[in-house]
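The complex appears here without one of its protein chains, the remainder shown in place.
Order as written gives the chain letters A and B; numbering starts at 1 within each chain.
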Amino acid sequence: MAEEKENATIVVFSGELDKALAAFNIATTAAAMDIEVTMFFTFWGLNVVTKEKTDAGNKNPLQKMMGMVNKGGARRLKLSNMNMLGGGKVAMKKLMADFHMPSLEEMMPLAKELGVRFLACTTSMALMGLEEADFIPEVEDFVGAATYVEIASRSQINLFI
Amino acid sequence: MAEEKENATIVVFSGELDKALAAFNIATTAAAMDIEVTMFFTFWGLNVVTKEKTDAGNKNPLQKMMGMVNKGGARRLKLSNMNMLGGGKVAMKKLMADFHMPSLEEMMPLAKELGVRFLACTTSMALMGLEEADFIPEVEDFVGAATYVEIASRSQINLFI
Partner (left out) sequence: MAEEKENATIVVFSGELDKALAAFNIATTAAAMDIEVTMFFTFWGLNVVTKEKTDAGNKNPLQKMMGMVNKGGARRLKLSNMNMLGGGKVAMKKLMADFHMPSLEEMMPLAKELGVRFLACTTSMALMGLEEADFIPEVEDFVGAATYVEIASRSQINLFI
């Protein structure tokens, strides 16, 4: 049997900018090192890979409520710490640009080009009132926890972020 | 030597409803796939597996203070995000019921039936002023970090939630 590639699987549970940056930094670095990387977006992490929305659609009232933090789009994510009504986030984005670091919006297509797999968790999608059409095209599949566990069980690196 | 079962070990550090749900969702899914799952409850995560309490018992004043967030019981956990004085939590629980998803209180005995091992961290128990009698019966053992590390070092999936 030919030697299999190494695998890394990252659960992206958090919907915060700094944690998403950390996840994508590890993912793109590993993919560039020829490791097969899967990102499993779940719960608040779904917000990292949804399109920006302008209205709440035809959700039921409870899903609308759940969707209040769920405006969608990597551009809108906040920091987990020191967000300071957006000031910390603006400062960080400016610093990243000054140091010629890629932004999250730039990292996502880069990750895709490097072969990183984007999977969205169907259970969380139901809870958040999200449909397949709500996601950016980088998301290639919509799967349950069993698919995640199967991939994770043969991964050398497993992280929950 | 017979082939050993695969192992998954989850540190449950957080005492928030959404993170506990993610932990149990992964745990029950993996157990149903015949993976040996151990959950190691530590720090705020102890609150997930404590009984609901009506008084503070005979703790010293400092432990009482530490116990203020530590009312115990899965039913009382809050969301890590958008808890909105309980509104977000109520909305999420209602949505989960509408979609016929099991609640956390239902998932715990299910996990136990599937063979998931519940371990509580003795060091954190001392800090939080908790005793063995404070825990739900699903918790089968009270151990230190060395037991966790030993199990984790032979697990294919390791997560810190």
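To be clear about the criterion, contacts are C-beta pairs under 8 Å (C-beta built on N, C-alpha and C of every residue); 3 or more make two chains touch, one makes a residue touch a chain.
Note that the structure is a prediction, hence the values are computed from the model and not measured.
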Task: Residue in contact with the excluded chain [from A:A22, A:L114 or A:V143] - done: A:A22
Open item on the list: Need a quick check: the contact residues on chain A for the chain that isn't drawn.
Closed with: 6, 8, 18-19, 22, 25-26, 29-30, 32-33, 35, 80-82, 87-88, 91-92, 94-96, 98-99, 101, 156-161
Task: chain B residues that touch the omitted chain in the full complex - done: 11, 13, 15, 42-44, 62-63, 65-66, 68-69, 123, 126-127, 144-146, 148-150, 152-155, 158-160
